[in-house]
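Note that one protein chain is taken out, while the other chains of the complex remain in position.
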Amino acid sequence: MSSETKSIPYLAVVLLLIWLGFVYQPGISMQSFIQELFVGIIVAVAVTILTHRHFEGLGVAYFHPRRVAYFIAFFFVFLWEMVKANLNMARIVLSPELPIKPGIVKVSTSLKQPAAKLFLGNAITLTPGTLTIDYDDGGAYIHWVEVKDEDMGRAGEIIKGRFERLLRGVFS
Amino acid sequence: MIESIIAWVMALLAFIAAVYAVEAKDLLSSAISVGIASLVVSILFLMLHAPDVAITEASIGAGLTMAIFVYSIGRTERWEK
Amino acid sequence: MRRMAGIVLAALLFACIMYAFTFVKTYDYNSSDYYYTDPIEGGKVNETVTGHYIENTKNETGAINAVTAIVVEYRGFDTLGEVTVLFTASTGVSMLLYSLHQRRKRREANLILKEGSKIVLPFILLTGAYIFIHGHLTPGGGFPGGSVIASGFLLMMVAYPKYFLKESRVSITESVAGMIFVLIGMLGLVFASYFLENFLSLGDVGRLFSAGIIPIIYIAIGFKVGAELSGIMNNLKGVEE
Amino acid sequence: MIFMYIIMGILAISIFLGAYRLLKGPSASDRAVALDALTNITTALLVLIAYLSERFIYLDVALVYAILAFVGVIAIARYLEGGL
Amino acid sequence: MIEDILHYIGMAFVFVGSLFFLLGTIGLIRMPDLYNRMQASTKTTTLGVLSFLVGVGLMELQWMIKLLIIALFVVLTAPVGASALARASYNAGIKLWEKSVVDKYKEREEK
Amino acid sequence: MIWAIYFAIASLLAIGIYGVITKKNLMKIFISISIMETGVNLMLIAIGYIPGGTAPIENGDFTTYVDPLPQALVLTAIVIGVSVLALALVMVINYYEKNKTLEYRRLMKW
Partner (left out) sequence: MVIHPVLLIAIPLLFAFLMPLLKRAKAVTIIILLFNTLLAILMFHNVYNNGPLYEIIAFSPPIGIYLYVDNIAALLAVMINLLAFINFLSVEKVEIKFAMLYLLAVASSTGIVITGDIFNMFVFFEIAAVSSYALVAWKRDKEALEGAIKYMVLGSIASVLMLVGIAFLYSEFRSLNIYDIMNRMDEGSVLILLSFAFLLTGIGVEAEIFPLNGWVPDAYQGAAGSIASLLSFGPSKAGIYAIARLLMIFSWQQSYDLALSVGIMTLLIGELAAFRQENVKRMLAYSSIGQMGLILISLSMLDSTDYAIIAFFFLLVSHAASKGALFLLSERKGFGSNASKYAGIVSVMSLIGMPPMAGFWGKWYIIMGAMQMEAWWIIAAIVFSSVVEAAYFARYLSTTMQEEEHASIIAAYPPAIMATLTLLLGILPFIYKIATIGGVING
C-alpha cells in the first residue's frame, strides 16, 4: 500500500469536513445535523470514488501531525508574506512615477511532487509582485515586478523565501 | 437607499457591458462582456431577493455560457469583419 | 439604413418598456384586487396565488424554500418541460456535431492548471451535490447544482486536451434521471390522484429528510442537468475516438 | 450606516475602474484580467448584500460564484494559447 | 461587549478589503502591460476578498465558517486562473513591456 | 432602486434588439439574443419584487416575502435560454464549416 493509496481516505475526510461547513447554519438542531452528517458521508465517499484517480501521482500524502504542523506554519508564513507584498504593491501603485522593473526570471526548485510544485506556484502567484507563468523540468518561470536579481539561485532565494522549506516538510 | 447605489452602479455596468458586447469587433471580448453582464445581473437578482435565480445565473453565466461561446469561437473565427 | 432601423427600433422598445413600467403597480399579496377565480369550480376565492404559496408551502409540500416548492411541486409540469428542452437541445447538439469530429493538435496546459484543476474538482462536485441536495432548505436546487457539476467536468475538459467523458455514461445518466422524473410523476397518478402529486410523507419541516418527493426529483434533475450540460460540452469539444 | 456608504463608494469606484479597463484594454487578455478583478469584487459584493439583507442563506450564491468564477477565465486562457 | 469589539475589528477588515479592491483596480489602470496589470489586480483583489470575508465574518460571528470556506475556495482558484491566463497570453504573443529587464521564458526550449 | 433595475432591463432588451437587427455576424446575433434573454429574466424578477420583502425561504422571523412565482419561472427561462444558446452556436459552427464565413445575409430577407 503506497502512501498515495493511503491518502485517499483523507480526501473523503476533508470533503466531509467541508460538507459540515456547508451545512452548518445558525441554530441548526442536533437531529438535522445527524441527518446532514449521514448524507455528508455518502456524498463525500461518492465524490472520492469519482475523483480519487486524479489524485494518484499527485503526491498528496497522508496526514501526519508533523505535516499538518508544517502546513499550518506554511499557511501563516504565506499569509504574512501576502500582506507584506500587498503593502509593497500598494506603494508601487500609488507612487506617481511607478517604480517598477519587470521581467521574467527562472527559479529552480528542488520539490518533486506535482502537488508541492502546485502549492509553491500558487503561493508565489498569490504574493503580489510575483506571478508563476510556467513550470518546466528545470524550474519555474516567474514574472517579477521588481527584478532584484537575474541569477537563478539568488532570485529563487528572494522569491521562494521560506515557502520551499516548509513545503518540503509538508510533502516529504 | 444603500441598495439603490449598488443598483445604479450595477445597472450602468450592465449597460456598458451590453453595449460593448454588441459593438466590439473581437468576438472573444464580446463573450467576456456577456460574462460581465451576467455577473452583474446575478448581483441584481440577489438584490431583488431571488437567491435561487442568482445562484442559477451565477453557475451558468460564470462558466458554462462563457465556455460555450469560447468553444464555438474556437471552432469558427474570432474577428467580426 | 439598417443601422438607423436598429437604433429606431431599439429606442422604441426602450421607450415602450420604460413607459410600461410606470404602470406596474406594487404588488400586495393580501389585497383583494388580486383574488383569483377558481377555473374548475368557478367563483372568486378569497386569497391570491402568491398569498397561497406563502401561507401554505410548508404544510402542503414540506419545503421551506417556496421557490423550490413551486418549481418541483406546484408547477412541476413546467419543470418537466424545461428538462425536456434541455434534453432536446443536447440531442440536437450531438446530432449536429456528429459529422464534425475533428482531430486537432491541442497545446498542453501548464502544471499549475493541470494539478490545480485536479485539486479543485472534488470541491466543485461537493458544492454541486450540496446545492442540489439542499434545494428545499436553501437557495439552489437541481438546475444550479447540475450546472455546477457540469462546470466541474468542463474544467477538466478545458485543462486536459485528452479528457473526455464517456458518451454512453452521459446518455445513460440522462435517460435514467429523466425516467425517474416521469415515473415519479406517474406514481403520483397511481398512489395519489394527480400527476406529480406528492405521495410520500412530508416529514419534519426543515430537516434534510423532508418534503416528500421534492428532494428526490431535485436530485434526479441535478443528475440530468449535469449530464446534459456536460454532454453538450463534450460534444462541443469534439469527441476523439 | 455611513460606514456602508463609504464601502459602497469605494467599491463603486473600483468597479468603474475595472469597467474602464474592460472597454480600453488593448487585447482580449486585458479584458479577461478585468473580468477576473470584477469577479473578485462581485464575490465581495454578494457577501455584502447578504450581510445587508441579514440572511445567512444568501451566502450560497457567493459560494458558488467563488468556486466557479475562474472556469470562464481558464476557458478564455486555453483558447488564447490554442489548447481548447 | 466582546462582540462589539469584534464588530469594530470586522469593520476595519472590511474597510481594508475594499481599499485593496481600489488599489487593485488602480493598478489595473496604471500599469503599463498585461503582466504587471495582472500582478496588481488579481492578487491584490484576492487579498481584498479574503479581508472582506473575514471582516464580515467578524461582524456576524455565526457566518464565519461558511465565509472561511468561501475564502478557501477563492484562495484555491484565483492563482490557477491567473497563472493560466498569464501563460496563455505569453503564448498568444502578447509582449512584455518594452522596459522589462529580462525575459528568461523566451529562451526556454519549446517542447 | 427599482428604477435602476427597470433601466437595466430596458437597456438590455433594447441593446439586444439593436444587435439582432444591425449585425450580420451570426455569433453577434446570438450574443445579442442572449443579452435580451438576460434582460427579460431580470424583468420577470423585477415584477415579482415587493419593497421590503425578503426571499421566500421561511427560516427566521420575516413578515413580508417577495413573490416566489416569477422566480420559479425565471429558473425555467434561464435553463431554456442556455440550452437554446448551445444549440444555436452548434448550428453556427455547422454553418461555418459549410460556408467558411459567419456572415449571414438572409436574415432580413422576407
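Points to keep in mind about this one:
A, B, C, D, E and F are the chain letters, set down in written order, and residue numbers restart from 1 in every chain.
The rule is short, and it goes like this: contacts are C-beta pairs under 8 Å (C-beta built on N, C-alpha and C of every residue); 3 or more make two chains touch, one makes a residue touch a chain.
All values reported here derive from a predicted model rather than from experimental measurement.
Although it is not drawn here, the omitted chain touches the following shown chains in the complete assembly: C, F.
Which of C:Pro139, C:Gly152, C:Gly188 or C:Gly238 touches the hidden chain is settled by the complete complex: it is C:Gly188.
Only one residue from C:Lys58, C:Arg75, C:Lys114 or C:Lys237 touches the chain missing from this view: C:Arg75. Listed here are the chain C residues that touch the chain not shown: 16-17, 19-20, 23-25, 27, 29, 34, 36-40, 48-50, 52-53, 60, 73-78, 80-82, 84-85, 87-89, 91-92, 94-96, 99, 171-172, 174-175, 178-179, 182-183, 185-186, 188-189, 193-198. Residues of chain F in touch with the missing chain: 13, 16-17, 20, 26, 29-30, 33, 36-37, 39-40, 43-44, 47, 67, 69-70, 73, 76-77, 80, 83-84, 87-88, 91-92, 94-95, 98-99, 104, 106-110.
Convention: only the chains that are shown with their structure count from here on.
Taking the definition of touch as given, a chain qualifies here only if it contacts chain B and chain E alike; those chains are C, D. Counted as hops between touching chains, the shortest connection from chain D to chain E is 1. Contacts with chain B and chain C are shared by D, F.
Using mean Cα coordinates as chain centres, the one most removed from chain A is F. With centres set at the average Cα position, the gap from chain E to chain F is 31 Å.
Each chain gets a centre from the mean of its Cα atoms; for chain C and chain F, those two points are 16 Å apart. Taken residue by residue, chain F touches two or more other chains at 7, 11, 15, 18-19, 48, 54-55, 57, 59, 71, 75, 78-79, 82, 86, 89-90, 93, whereas all remaining positions touch fewer. Among the residues of chain C, those in touch with two or more other chains are 65, 67, 107, 109-110, 112-113, 116-117, 119-120, 123, 127, 131, 138-141, 143-144, 147-148, 151, 154-155, 158, 206, 229, 232, 236-237. The touching residues of chain E, when paired with chain D in their complex, are 11, 14-15, 17-19, 21-22, 24-26, 28-29, 34, 37-38, 41-42, 45-46, 48-49, 52-53, 56, 59-60, 62-63, 66-67, 69-70, 73-74, 77-78, 80-82, 84-85, 87-89, 91-92, 94.
Of all the residues in chain B, the ones that touch chain C in their complex are 50-52, 54-56, 58-60, 62-64, 67-68, 71-72, 75.
On chain D, the positions that touch chain B within their shared complex are 1, 4-5, 8-9, 11-12, 15-16, 19, 22-23, 28, 31-32, 34-35, 38-39, 42, 45-46, 49-50, 52-53, 55, 57-58, 60-61, 64-65, 68-69, 71-72, 75-76, 79, 84.
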